[in-house]
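Data first, discussion second: the structure below is written as structure tokens.
With one protein chain withheld, the remaining protein chains of the complex are depicted in position.
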Amino acid sequence: MAGQLAQGEISLDRFLKELARPRTADLGEVQLDLDRSRRCGYPEVVFGEGKTVATLAKIFRRLLATGADAFGTRIGPDAAADLVREFPAGRYNPVARTFCVPAGVGDNSPPRPQGRVTVVTAGTTDLPVAEEAAETARWMGAAVSLVADVGVAGPHRLPSHLETIRAADAVVVVAGMEGALASVVGGLTGAPVVAVPTSVGYGASLEGVTALLAMLASCAAGLVVVGIDNGFGAACAVARILGPNPGR
Amino acid sequence: MAGQLAQGEISLDRFLKELARPRTADLGEVQLDLDRSRRCGYPEVVFGEGKTVATLAKIFRRLLATGADAFGTRIGPDAAADLVREFPAGRYNPVARTFCVPAGVGDNSPPRPQGRVTVVTAGTTDLPVAEEAAETARWMGAAVSLVADVGVAGPHRLPSHLETIRAADAVVVVAGMEGALASVVGGLTGAPVVAVPTSVGYGASLEGVTALLAMLASCAAGLVVVGIDNGFGAACAVARILGPNPGR
Amino acid sequence: MAGQLAQGEISLDRFLKELARPRTADLGEVQLDLDRSRRCGYPEVVFGEGKTVATLAKIFRRLLATGADAFGTRIGPDAAADLVREFPAGRYNPVARTFCVPAGVGDNSPPRPQGRVTVVTAGTTDLPVAEEAAETARWMGAAVSLVADVGVAGPHRLPSHLETIRAADAVVVVAGMEGALASVVGGLTGAPVVAVPTSVGYGASLEGVTALLAMLASCAAGLVVVGIDNGFGAACAVARILGPNPGR
Amino acid sequence: MAGQLAQGEISLDRFLKELARPRTADLGEVQLDLDRSRRCGYPEVVFGEGKTVATLAKIFRRLLATGADAFGTRIGPDAAADLVREFPAGRYNPVARTFCVPAGVGDNSPPRPQGRVTVVTAGTTDLPVAEEAAETARWMGAAVSLVADVGVAGPHRLPSHLETIRAADAVVVVAGMEGALASVVGGLTGAPVVAVPTSVGYGASLEGVTALLAMLASCAAGLVVVGIDNGFGAACAVARILGPNPGR
Amino acid sequence: MAGQLAQGEISLDRFLKELARPRTADLGEVQLDLDRSRRCGYPEVVFGEGKTVATLAKIFRRLLATGADAFGTRIGPDAAADLVREFPAGRYNPVARTFCVPAGVGDNSPPRPQGRVTVVTAGTTDLPVAEEAAETARWMGAAVSLVADVGVAGPHRLPSHLETIRAADAVVVVAGMEGALASVVGGLTGAPVVAVPTSVGYGASLEGVTALLAMLASCAAGLVVVGIDNGFGAACAVARILGPNPGR
Amino acid sequence: MAGQLAQGEISLDRFLKELARPRTADLGEVQLDLDRSRRCGYPEVVFGEGKTVATLAKIFRRLLATGADAFGTRIGPDAAADLVREFPAGRYNPVARTFCVPAGVGDNSPPRPQGRVTVVTAGTTDLPVAEEAAETARWMGAAVSLVADVGVAGPHRLPSHLETIRAADAVVVVAGMEGALASVVGGLTGAPVVAVPTSVGYGASLEGVTALLAMLASCAAGLVVVGIDNGFGAACAVARILGPNPGR
Amino acid sequence: MAGQLAQGEISLDRFLKELARPRTADLGEVQLDLDRSRRCGYPEVVFGEGKTVATLAKIFRRLLATGADAFGTRIGPDAAADLVREFPAGRYNPVARTFCVPAGVGDNSPPRPQGRVTVVTAGTTDLPVAEEAAETARWMGAAVSLVADVGVAGPHRLPSHLETIRAADAVVVVAGMEGALASVVGGLTGAPVVAVPTSVGYGASLEGVTALLAMLASCAAGLVVVGIDNGFGAACAVARILGPNPGR
Partner (left out) sequence: MAGQLAQGEISLDRFLKELARPRTADLGEVQLDLDRSRRCGYPEVVFGEGKTVATLAKIFRRLLATGADAFGTRIGPDAAADLVREFPAGRYNPVARTFCVPAGVGDNSPPRPQGRVTVVTAGTTDLPVAEEAAETARWMGAAVSLVADVGVAGPHRLPSHLETIRAADAVVVVAGMEGALASVVGGLTGAPVVAVPTSVGYGASLEGVTALLAMLASCAAGLVVVGIDNGFGAACAVARILGPNPGR
């Protein structure tokens, strides 16, 4: 902003007005980012881990007060039961551990990305991470297909889902153990492929580190990776890819 | 393909014809992938590390014979000097260590992705990796801007390049040490951000592992990461993002 | 001491007197260091982890008997409830998990360091570590400001606290995930910055190792680092920085 | 042996005779194992790394004196040149870095395993390790096919070699980077699959550790793994599998 | 298959028929691999970890419906109690944590591998992993001997079991701590030796990583290794070794 | 600045003037930070690793043009010889590998920190890192004492230097191997102690990681740590500690 | 033995007699080593971790039946309560978690090592490991002194115990965090020093790995190290050092 002002790209008037707009809600132990929609295309998401129900409720109330719907991840079933009592319109997905409260009348949520996403998992036990990705992507506006349990141990299972994969604007591959599914999918489609390593598997999976390293070292060029079990991050990456880029 | 046939999506005729098409060139120690354009939108790229000049030349000749231009990475200056003698039209970038030979008359290179990419580096010593990304992205059809040496140690250097960053359809952030620039850029744009950790830095950078982990753990949601020093992979990821997705 | 005697810097008389002074209280399984104030400027602090309530109470009693107030860290809520019964003047901070008992009448605590400290956290979940640092620093005599939840994911949140940061004689930055806030703060102030990595975050944070490495590899020169979740250690470092250095 | 004697399974006479047979040749810094054929089905192989040419020649001479042919691995080109001068019948494979001297007239090499082995590599740069495996397996008596450069980055390259893979009594998969080829091959054949991780690849391959972990965590059940770059060990494993087991 | 068709090895008729055969049972969150017997010689095994009893029962029912017996691993005692109620013919091994339901009348299980396997453990605490290997191998058709607690700490214990080890067609060595038993057994038999590192032991065993690395670095050539605590994988490897290889 | 403007702490006039001041010198591949003195109290230091002599000379010229003296680290002897030819007033320290060019007439270097620093090394081989710290600290204005080779292997060597250590306003401890000297010094002085792990030592030192971890886990409370071999960073930390803090 | 027979060092008669002696008690899941006294100077010790009370009782009964007293480590309080009921003469140390049953009338325990051992701990929380070492060493015949809580954080606490340390024939140093006490003690005595790293400490102690590495890299020459928390192993090492060596 200051740079834009210095280079004459914006007027001093607009600069000062912008400075006056509140961009953070001070909730004590939380500095809520009210500006994220403008910068990144979607409002701040509540990361539930390590927060009390009281703190979670306070954040949800404040987000809903902006007129947009509110969304949280990593919320355990006990906290969810309490939140549902306070926000009866909210929906809890116990596999994904996500909680979403629609904005209600007068929704002024920002425009969301448009596009098709296919979330693919190697095994059944990768589902919680895949569901977190799917729920987040849906909340952000994408049309999501979920294809579960098609890892390379049974290589004939993947081909029957190839069209669903190839039709997607972006693919999220969720896999633990050695993560080979990401390489295989990456070799079969030219769309962006976001790989999510999961902490699923026997001893040598090292709680996801093996899958993480394998995906990063993948010979399928152009594969990109997010952190272990980070389904939320994968969905955010997809939202960036599908656009619209609010910065443009 | 077989799945498509079984589900009646393609005719038996087309199926058999497709099977007959040569998709691999057998060069002895190399099985050249002639089908990559159809699958991924760009021809196979030559990974130069650990290959003799003779093998490199053989691959370049075969790729050029398909009528498309040919491109190689991780090619040292000595090998490059030999290759330039054989392919006088080729261009070697000694910083990026890439070698590109245009297809010449009758170029039937596949349509390439369209869009703007900004490659940002934290320091001067990140340049070789950034140049590899930039050269690869240019060869794939993108318009590339390179912004060097704007890491967070001097945080006032980044703002004057913010417009270049925000105008891009995709951003590649190349950073070693603690890789914080990726988090900062990720917080400032809603476009896709591909982070490339580099092996630059003092002892605790652990040859890029620190930057890699930091980028994966970034609090800037939606950041995606490729392997250490993998500028080529970042450019391929960008090509997937910019499309056109050949599978669709 | 012996060196000083040999070089004639202190008299034999003072040397022998000093030798006679009890410097350790033998409590059986604990050798209490009664000499720390003289050496380091503050009495020994009780590390609560792995100690029974009986042992904790014995130590607190012995420390209070020296006439100075007593302070403990890493004390769980159950142990704290017992301690409060025995030491009704004591104050327990359940977030920081610290317990402090004032010396009462005739306090002969040593002079404490003077100065302003700002403790900054990247997220809400970093608060327990930040509170441990803040409580310890306060007990040591410093004036402490706490700025929470201003990490780089929302980069506009930090600037409004810049003055608080720049006014401090020393800054403690508490951050998990990729720890980028430490680099950013380090680039914005010339005061000493002590970075504390926390074990907060998704899989690739590796329980604080990622933040630790990132802070050590930071491109913000002059950043110093303490161990993971070691809020107490950061406060001790600040006490050393603020002085007075008892050795001088 | 002693156990057999105690249980009456062998006669005291045979026991004492067996004790008298020299089983080790004392060459000073080397205790040559002359008994390995009896125990494992093939004579001791010379591990060339870190041995002088003089020591290598001494070992080869002693092995040839037993009437069987002699074989060495990890022998550099300079040492090989010297060895060829001393053993003109020897054959050096510069890619595999193996040196083999046939036993000549009156060969009393032990009977060797019989069977077909297919060695598969993911990339061209995996060839040295694959060649070490192939040369060793051939020396041990197996019929070896080598299929190079069919990694999952170009997934259509593998199918045309499927019959060669499925016809084998044992398969060795040599792959670096993320090692996904081992999982894929393991899912396509029911024969024993020995996976050899190689130290080939970009930064996140961690000099073979990534491929090693990925192969160990493979979802293709029954895959077995040997150490990084250990083509020799893979061939020995194959020899054990093909038998004849000398212990039976 | 497509490759075989293209090369004229199979008729178009057989190709189309094969395509029509259902090879996957879609159970919602599970894509059951009904084709594994044909590819690998034994039906899919149920990996119990992270699956609900409802899902487990659904899979067992579907597998039994194919007329073959069904087998699951990593099934806890509570889930087992529920499964036994539903499948009274099933047998639960609480040490191995395996559950097996025989196919009953009209068993059309595929032909199984034939041969003798000896499972050897270093200590008593390695038994759960060894039992998992033994139960799996038995289910697959092998004759299994189990020799427990003969690690190198008491080196005289092994010799009295040497004949059992040498009589086996394949040996599985299960060992934690430093895993030396695998090297010793590998030096005493020429049969295939599959080493399974276990997570048993004091601090420096690093939850099995030490045994894993030691087995991979073993000087006993031809030793092969599976993942930590992966008794199931070791049995699968043995099944591949004993054959019959269904691909041939 | 913008925050200060919004809160009325600075005038609009001063704000705009400040924006107009050039803070970065664009040297192509380098964005030179001309603003560091104002922010951190000392000008940018040239990090020599991976930079050509041409680039180094360009930076030195530009820094000297600001009227302050210029300083570089990690400069090899060959580059230094070239630089001395171009900057005859420069002084190269071959142990520290630093190069310093005084500003000459009209020096307008910023005021530097004042105070005494003692740099202590455990062994003789830690000297290069210690010298880098000492040279940097001297250039920044501190009075530096260097005490070498007083590690705990010979614990009687340290006492005779205790007065030098206790007289310092800040102590830098440079140690490899197990880094115990830092703990010992930390227990003997109340001044700030900055520990620098070095990559010196036998195999288990893991190129400095052991010393790094040991220093971070030190039981001497208040010890702070910088990256491996980062003598420069330690000196910067000392400069922050000695002040004057330019932000205040 | 066989070697001795072959070289005529022992008579055939003695050889056969020795072979007939039972050296292992087969208890089913346990192969009890009855020969350890002869080989190593003390009977087998029961490692309690992962064993049921029934198995523990069976082993204790069998060991007592040999006429020597019996000793177990890593036995939890619940198992101990059961064992005390069955073996009323037994003594349980709840800190060390050891259980010892004296042999009673007609003790034919082997002669034990003679000598003085001093066990030193850095902190109070290292006591369980130190007590395990002390109890084991006492059971083996040594005279044990225990000096607790004299770590380098309070360096004046150690000197008053120096005579106890210097009087010992062997010293065991038990320390967590950075383990510096081992280096310091190693520099102060010429007796054998066995260092035991413990898993005590804050985040960067990495559950004992930091102390382990630091002790291995110690600059105090001649320090030897056992595994993390392995107090038992340290006592065994001391028994070997004090002798008598039964092999001689």
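What to note about this one:
Order of writing sets the labels: A, B, C, D, E, F and G. Residues in every chain begin at 1.
Here, a residue touches a chain if its C-beta (ideal position, glycine included) is under 8 Å from a C-beta of that chain, and two chains touch if they have at least 3 such contacts.
Remember, it's a predicted structure, so these values are computed and weren't measured experimentally.
Among E:A68, E:L188 or E:L242, only E:L188 touches the chain left out of the display. In the complete complex, the residue from G:V30, G:A68, G:V152 or G:A191 that touches the missing chain is G:A191.
Subunit D meets the missing chain through residues 23-24, 28-31, 33, 35-36, 44, 47, 49-51, 55, 197, 199, 207-208, 212, 227-230, 233. Against the chain not displayed here, subunit F makes contact via residues 123-125, 127, 148-150, 153-154, 156-157, 160, 200, 202-205.
Summarising the interface, subunit G meets the missing chain with residues 2-4, 9, 39-41, 45, 159-160, 162-163, 165-167, 169, 187-194, 212, 216-217, 221-228, 232-233, 236-241, 243, 245-248.
The rule we apply is simple: only the chains that are shown with their structure count from here on.
Comparing C-F with the candidates A-D, D-E or E-G, the pair whose contacts agree for more than half of the residue-numbered pairs is D-E. If you average the CA atoms of subunit A and of subunit B, the two centres end up 25 Å from each other.
Distance between subunit B and subunit G, defined via averaged C-alpha coordinates, is recorded as 58 Å.
Work out the mean CA point of subunit F and of subunit G, and you get 48 Å between them. Shown for subunit G are the residues in touch with two or more other chains, namely 123, 153-154, 202, 204-205.
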